[in-house]
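With one protein chain removed, the remaining protein chains of the complex are shown where they sit.
What follows is chain A.
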Amino acid sequence: DVLVCPLSKQPLRYCEVNGSLVSDSAGVAFPVLDGIPSLVPKDGKLLDDQEVKSEQESSTRDSSG
């Protein structure tokens, strides 16, 4: 896949729990609006430590974007 985090340029992973694209290196989750990934830095939401931990435990797969 060719999509990466707009800030860190590191790969993204898809989080099925809340349907977002997560950048672990930057600690930011980007929304997917109506099937279109939104990778504008302002749209990203910071992940708190608990979210990071819980999301890492859940199943993940690469972004299909």
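Following the convention adopted for this analysis, a contact is a pair of C-beta atoms (placed from the backbone, for glycine too) under 8 Å apart; a residue touches a chain by one contact, two chains touch by 3 or more; residues count from 1.
Simple rule for what comes next: contacts and distances are computed from a predicted model.
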UniProt protein name of the chain not shown, from "Putative methyltransferase", "Glycosylated lysosomal membrane protein", "Ubiquitin-like-conjugating enzyme ATG10" or "Transcriptional modulator": "Putative methyltransferase"
For chain A, the residues touching the chain missing from this view: 1-7, 9, 11, 33-34, 36-43, 65
